[in-house]
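Here it is, the structure, as structure tokens.
Of the protein chains in this complex, one is absent; all others appear in place.
For subunit A:
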């Protein structure tokens, strides 16, 4: 299960790169290659009803959480069948069905949103008196974000109110071209947890089994109502920050070091060594995933582009927000409104 999920993440991202260079995908696309152990290690141990909040590097979080590869690929192609109807794109993956709260372009702005979901669990339990309310929220973000105010503000509030949230730092040492060591006074991020009153854990993010151990414990802790945990995962992205990043600043030695610790290869070796699976099985999983990803591309290719009439459809949950026109009727009452303009 872990192997399959990580392979899905890797194959999907590789396909994204191909599609981007073929002109099917646009804008800023941030790939997750190398970090699969973190996504798989945490998200696979959440249950339905739990929430995940991500950043712009969110494709694999979406896939791990259960969003179909077809929906993600369509979204990336900007098609109407995308998980966000083509309106979000690479950096804004959302899924209400699977509890994926985004997909945010500005770093740090997703952490408070995650905090809100955790707050809702506590509210449900204590105010709405629902004993079964125990949804846990996992917020993923990077090393660069850990220097941002929202990170610290949220650590404070999470610990203060003992919210069921896990702060997972995917420390891949680089924020585009800014090395973690050049931007951070104390680069050991896990230490910042205890400063706010929560446990801080450092884990090898290239080893999915180690991540799993920490994940299980912190998720259980949150579910028991004992509060938040800060988990720093040491990980690495094999590709550049985004597909537009020439990735010239990182030293080859560093890249080679982490390439040797590829989480998928590591798990594969472990499974084979401990006779938990054989080559044939693993190959068939790879094939299954390859087919799945191909199918996702085909689906996305065949899907329609959003029509012009879709432009104004989701600006307001209640379209009365577009106001009352000169004729006295709400603008949204006019059936051809969504083909018009949003000027008020």
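Rule of thumb we're sticking to: contacts are C-beta pairs under 8 Å (C-beta built on N, C-alpha and C of every residue); 3 or more make two chains touch, one makes a residue touch a chain; residues count from 1.
As a convention for this text, contacts and distances are computed from a predicted model.
*Asks:* Which of "Sorting nexin-3", "pyruvate dehydrogenase (acetyl-transferring)", "Sodium/hydrogen exchanger" or "AP-3 complex subunit beta" is the UniProt protein name of the chain not shown?
*Replies:* Not shown, but named in UniProt as "pyruvate dehydrogenase (acetyl-transferring)".
*Asks:* Taking the entire complex into account, which one of A:86, A:144 or A:240 touches the absent chain?
*Replies:* A:86
*Asks:* Out of A:42, A:77 or A:94, point to the residue that touches the absent chain in the complete complex.
*Replies:* Residue touching the chain left out of view: A:94.
*Asks:* Please identify which residue in A:68, A:156 or A:183 touches the non-displayed chain.
*Replies:* Hidden-chain contact among the options goes to A:156.
*Asks:* From the listed residues A:119, A:167, A:190 or A:236, report the one that touches the chain absent from this view.
*Replies:* Final answer for the missing-chain contact: A:119.
*Asks:* Touching the absent chain: which residues on subunit A qualify?
*Replies:* Counting over the whole complex, subunit A touches the hidden chain at residues 51, 53, 82-89, 92, 94-97, 101-106, 109, 111-120, 122-124, 126-128, 149-150, 153-154, 156-157, 160, 313-318, 320-328, 330-331, 342-344.
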